[in-house]
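Excluded from the complex is one protein chain; the other protein chains are retained at their positions.
For chain A:
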Amino acid sequence: MRGRRLSSIIASVTAHAVLMAGAVIMLTPFLWMELTSLKPPQEIFRLGLHILPREWGGAENYGRVFSDTPMLRFLLNGIVVCGAIVILQILIAVPAAYALAKIPFRGRGLFFALILVSLLVPIQVPSLFLYLGFARAGLLDSYASLVLPFIISAFAIFLLRQHFLQFPQEVVEAARLDKFGEFEIAWRIVLPSARPAIGAFAVFSMVAHWNDLYWPLVVVTDPEMATPPLGVVFFRNQESGSDFGALMAAATVISAPLIIAFLAAQKTFVRGLTSIR
């Protein structure tokens, strides 16, 4: 009895130690970024490792971020673009996933296979064609060019389909007998049970598109239209080639909204992830 308890303690300690080591590896760059953002320039390049800043350069660094760049504009662009992407992705994925999960039709398997295949195709593959298309349509440097390529998310359709599959078929049939239309069934009967999945997907998608640099770099040249990461790139090129304190401050500012959002929705997020089977 005592032996078993001891071994379970050892197992638990080992597990926690491994997880903590992982957490430290993940968090160190973040922490380093934040500490650097608080240091004055001369201290960043000083030889030798010291963790806490000796002199505080934080005010100056953060001040530069907001005075030298339209940082608020970047953040607003980020919110508009990511918000639009996520909302449109869900608007399109819910009916598509519902049809794939609950409505038998000819070619359903083929459609689903195509969606799975398209999961494997990165944005870099069609980007040239998309760029040419937007250029021809005169839509470069616009929200449309930032949003439209992403509104159909194969991942969202796949994820929601898996969730909808588990929804009892008899409830869908009861709704049909109660005179619900198929769209109403998808949105008002089936979707509420998939809320955690929607939440988890929204976080994933939000993070991916908030942090995306590749696509904004392709279609945006006007700083007015820049998303936060692209804004930081512009900032580095124009203003502060080697002012790493200010750059780290900018990086901290643009990652802050995500971290705050994650902390606020942590429970839903974890529930959504663990409920995916």
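The rule is simple: contacts are C-beta pairs under 8 Å (C-beta built on N, C-alpha and C of every residue); 3 or more make two chains touch, one makes a residue touch a chain; residues count from 1.
By definition in this document, contacts and distances are computed from a predicted model.
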"Gas vesicle protein", "Carbohydrate ABC transporter ATP-binding protein (CUT1 family)", "4Fe-4S ferredoxin" or "Transcriptional regulator Spx" - which is the UniProt name of the missing chain: "Carbohydrate ABC transporter ATP-binding protein (CUT1 family)"
Per the touch definition above, residue among A:L6, A:L19, A:L72 or A:A174 touching the missing chain: A:A174
Listed residues A:A97, A:I115 or A:I189, member touching the removed chain: A:I189
Positions on chain A where the hidden chain makes contact: 168, 170-171, 173-180, 184, 189, 192-193
